[in-house]
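== chain A ==
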Amino acid sequence: MRKLVLWAFFALLLILPLTAYAQEGESTPEAANSLDINTNFYNSPAGWHVFIPSGWTSESTPDYARFTSGSNVIYVREYPGMDAPTAAAQALTDAGITSPGAAIDQRDLQLSNGTWTQFVYSVENARAVVHTQEYEGTRYAMVYTGDSAALPLIVMRENLLENPALVEDGMIEAARLINPAITAPVTTETIPQGTSSITIQTYDGGITAIGSPRGSSVYTVVGSGDTDMLNRTSAYFTVLNDFFLTPDTQPYLFLGLGLASAIMLLLLVSLLLRWRGLLRDEAALRELEEA
Partner candidate 1 sequence: MKTTPFFKAVMAIVRKDLQAEMRGRELVGAMGIFALLSILIFSFALELDREARTEVISGVLWVTVIFSSILGLNRSLAMERDQGNLDALLLAPIGRGAVYVGKLIGNYIFTLAISAILLPVMSALYSVSLFDPFVLLTLLLGVLGFTTVGTLLATMTVQTRAREALLPIVMMPVALPIILAAVRASTGALSGSAQGDWIGWVQILGALDAIFVVMCFFLFPFVVEE
Partner candidate 2 sequence: MTAAAAHSAAESLPRANRLGSRLLILLSILTVIGVLIGLYLGMIAAGTDIEQGEVQRLFYIHVPSFAGAFIAFAATVVGGVAYLITRSVKWDTLALAGVEVGLALAAINLVTGSVWARPIWNTWWNWDPRLTSDAIMILTYAAYLMLRSGIDNVDTRRRFASVYGILAFSTVLITFLIIRIRPDTIHPVVIGPVLTDASMMASQGDFELNATPGVTSAVAFASAVWSILVPWVLVWWRIRLENIAHRVSALRMKVMEQ
């Protein structure tokens, strides 16, 4: 009876960790994130991935990401060892835009996922925008272009939170990159959205800008103002903001494996040494006993 109680107690203890496992999966931060290839483009050798905007077609190859919607194109690729202007020009060529000429605007942007350089090019009758960033020796570039000019343009403004009027100011600056003739908006409308807001401005010549503040940058899309514009706004900034580099953490994996095996080895060696010592003692004692 006593034994039965003991074993029952023991069995209970064995079950305990299993119940915890069930909860563990939900609550530990270590839970593995794997890739859903339907919503992400993952460049395995270079270790970066971007989100595929919903409604866009992916025409990617293992080397680059290329998403299209109508005649609008998003193109992302890495350029090891290139400087910003070279990589931007090369990315434009790779995206299928021939002879864009020199950039008409170039500026640095501090965003949540690093410092990007933004280039604006004049392409035939429209514009193209390139965002590029260097991280640990490799440059990454993304190109956005299309027939109807709906392009993402980011402008930095200090103290944006204290002074919301700067959003409108930043949007005008962005719109002037598309059409330098613009001076002031015809209409301005601001819609509050949670803690943030969306501002819509219209200008002469059928140009519309949609802008929103984030950190110290004004995210603006300037275009022809059709219904598709909001969708593209979302798509462009999703690609830019969710661009993610998988960090190279392999040395730590090896370090961890090495230390873990060292500890296990230590236990086994200690067991072995004690075992052999005891057997030697036993043999010596037996000899003494017989003598």
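Quick note on selection: all candidates are chains of the complex that A comes from, given by their letters.
The rule is simple: a contact is a pair of C-beta atoms (placed from the backbone, for glycine too) under 8 Å apart; a residue touches a chain by one contact, two chains touch by 3 or more; residues count from 1.
Fair warning: this is a prediction, and the values are worked out from it, not measured in the lab.
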In the complex, what candidate makes contact with chain A, out of 1 or 2? 2
Spell out the part of chain A that touches candidate 2 in their complex, as residue ranges. 2, 6, 9-10, 13-14, 16-17, 20-21, 23-24, 27-36, 39-40, 42, 44, 47, 49, 51, 53-55, 112-114, 135, 193-194, 196-198, 212, 214, 219, 230-231, 233-235, 237-238, 241-250, 252-253, 255-257, 259-260, 263-264, 266-267, 271, 274-275, 278-279, 281-282, 285-286, 288-289
